[in-house]
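Of the protein chains in this complex, one is absent; all others appear in place.
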Amino acid sequence: MTHARRNRFDRRTLLKGAAASTVGMLAAPMVARSENKSIKIGMSTILSGRVAQLGTSSRNAVMMEVDKINAGGGLAGRQIEMVIRDSKGQPQEAARLSRELVNSDGCEILIDAEASSGAFAVHEVARDLGMLTVHTNSETSSLSADPKLRLPNTFRICRQGVHDCIVGGAYAAKVAKTKNLTKWMTTSPDYAYGRDTTAEYMSYVKYFNPDVEVVGEAWPKLFQPDYTEVLTKILQTKPQALYSCLWGGDVTAFIDQGNIYALFGQVETFAVNMADYTALTAVKNLPKGIHSGNRYIKTFPNTPENAAWADAYRAKYNEYPTNWAWENATAVHFIAAAAKKANSTDGAKLAEVMKGLTIASPFGADGNVTLRAEDQTLVGYAIGWGMTIPSEPYVVDMTAGDWKQIFELEGEWKKKKNYA
Amino acid sequence: MDLATLATCLSSSACIVTQTTGALIIGMLLFLVAAGLTLIFGVLKVVNFTHGSFYMLGAYFALSIFQHTGSYTLTILGAGVATAIVGLIFERLFISRVYGQNVLMQLLVCYGFVLIFDDLVKIIWGVEFKSMGMPPAFQVPPLFIGGGVVPPFYLFVVGVALVIGLVLWLVIERTRLGKTVRAAAFNPSMVSALGINTGYLYGLVFALGGLLAGFAGALAAPVRSLTPGMGFSILIESFIVTVIGGMGSIVGAFVAALAIGLIRSFGSLGFPLFTDGLMYLFMALVLIARPTGLFGREIV
Partner (left out) sequence: MTRRSLAFDVVIGAAVFVVLALVPLVFPSKALIDFVIRFSAYALFATSLNFLVGYGGMVSFGHGMFFGLGAYAFALLMQRTGMPIPAAFAITLVICAALGVVIGAICVRLKEIYFAFLTLAFQMLLYSLIILWVPLTGGDQGLRGGIPRPPFLGINLANQTHLYLVSCTLMIIGMILMHHLLQTPFGYTLRMIRDNAARANFLGIAVFRVRLLAFVMAGIFAGAGGVIMSLFVSGAYPEFAYWTISGEGIFIIMLGGLSTFLGPAVGTVILLVLNDFVTRHTEYYGLTLGIIILVFALGLRRGLLDVLVDLWDRRTALSAAGAKAGNVSKASL
């Protein structure tokens, strides 16, 4: 039930804007809004281009949750009206759209479902306009970890690179010890996410297992269609284990191409982004025994709540939920919980309440997730690694990450980066 | 920069075999796409910016045909023919209206269609990336030739591409039709005055371009992730190939495509972070030394 409001640039809108702004200009900086029946929540995301699926699944998840909330009475009594826009993945569009959503469309809360550079662009708008902004989808740790970027009104509700790497590193180190895998190679997309994630992951593997050595690296371009030169390089280097954070269409193409070189029989492969239904269902010949972390898997956490959510999503949209889907759903859960707790929809009050808030969640490692107060980012979500099989449930033998360990190592990581 | 790896490779015959096979597969697919592009430019003086979309359509047609018939042979032929038809319609209905106009106007028409095709694909096949899967005939272990690893599927693709290239060259250089096409490139009004319907000829050239791109799409589909917009990267690379090889020269496209294949294959060993940059650098160098490309003729 996407309700894209038609805000054509016509005389009526201009006159309305003139009238409203006259009042507003005399009032306080935050335009006081009367207690309307509905509250507009804006969402800037990517609905076209290569990564369109990011936007469509984010939107699907948000709408599913918003419908449930509206059916239950809305946000502190106000019905939610979503205003969703497509930035096409351009950061200047993301900036412009978020400004417009707040300034012209009257959105009081913003869900930023952009990826990397778009998220940072929206962050600056959040700094300028001060509305409650929730970043979903952007996994760059610095978005929340860097104190220079911290704002009282922005939260990040999605998984974070450094958390994933700590868990992944620990898991891989154990496997490496058991199977004596000392020579490793990495193949990751050449951009910030690929580089940072790979570096952190390998550093944690080596931390848990100092015998591990990286003997080669390949850095294909993001969305590069042809991995032949990468695969031949791997075959030349003959590592015992391979790490890759290729994702989406890239990881499936890589697996397809790797298969014809019979790569996966020779190298133990750790592909963090494999365990996502879109990748799992797209690959026609999924090799057995690829290690992967969960992006979103219905059976991890293996709880009825998680399964129910996945089934509901599948029934409504005739597709599997993605990593982006659960993250955006959680964002809406937090907003709803905060509104209930504060009994208000005022952005500043919600932000106050959200700091440190813990809610029950089907995606929580122990049934709960928390928005950590000190850096306003999501913690406590389920992270785990397991092995892939070519049919449902697709990933088995999941080992869950230990959040105590994550917190400890994350603290050290922050100190090293001068974020603490 | 990692010259040590590059040096080790160049001293190992196994590595050379593997890397060269890789270079061939990259180069041959590029050649199929670039050949159509350079042909269209040579005869029609049109820079066909839509060519990447033809490749994309070829891949998606291949996906659908393979899903319905399970025969890879049918898939390749069907995808080629279907894309040829698209090329023909495109030329007759749209490109023919902008001949002789400002090249920017032609570019604009092509760009408009790139956008339209991308969204049409999104509407018809969906926005998620798709995988065709390897035809069962090729789900075999790789061969070991001279110590190097050579997947049979890639041998097949290179073989087919070489055959297509040879047939194309023969048609253009040795047949009467080819002579007419070359004549039309050189002097269209004279050809027309001789009673040959240049309109049909131009349509044929575009259809041929579409056929080649469609074949390329179908040949690549088993090892690619299909997504709307996938035509773009091969378009840029094929442009680079046609510019380096010389606009209008099929031989030039062949040589340039192989060169690019080798640069990527060996370059990624020695310069893993700058492989794309190497390609652009090579193009810049060729253009500075020979502004019309390696085998190109002066544009009037």
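When the chains are written out, they are named A and B in that same order, and each has its own residue count from 1.
By definition in this document, a contact is a pair of C-beta atoms (placed from the backbone, for glycine too) under 8 Å apart; a residue touches a chain by one contact, two chains touch by 3 or more.
Quick caveat: nothing in here was measured; it's all calculated off a predicted structure.
> Any idea which of A:103, A:203, A:285 or A:299 touches the chain not displayed?
Only one of A:103, A:203, A:285 or A:299 touches the chain omitted from view, namely A:103.
> Going by the contact rule already stated, which one of B:16, B:85 or B:120 would touch the omitted chain in the full complex?
Answering carefully, the residue with contact to the hidden chain is B:120.
> Which residue numbers on subunit A touch the omitted chain?
4, 6-9, 13-14, 17-18, 21-22, 25, 47-48, 85-88, 90-93, 95-97, 99-100, 103-104, 116-117, 120-121, 123-124, 127-128, 140, 142, 146, 148-149, 191-192, 195
> Residues of subunit B in contact with the chain that isn't shown?
Residues 47, 94, 97-98, 101, 103-105, 107-109, 111-116, 118-120, 122-123, 239, 243, 247, 273-274, 276-277, 280-281, 283-284, 287-288, 291-292, 299 of subunit B touch the chain absent from view.
Quick note on the criterion: only the chains that are shown with their structure count from here on.
> In whole angstrom, how far does the Cα centroid of subunit A sit from the Cα centroid of subunit B?
37
> In the complex of these two chains, what residues of subunit B are touching subunit A?
5, 9, 15, 18-19, 21-22, 25-26, 29, 119, 122, 127-134, 138-139, 141-142, 149, 151-154, 220, 222-230, 233-234, 264-265, 268-269, 272-273, 275-276
> If you look only at subunit A, which of its residues touch subunit B in the complex?
48-50, 52-53, 56, 190, 216-219, 221, 223-226, 228-233, 235-236, 248-250, 252-253, 256-257, 259-262, 278, 282-285, 319
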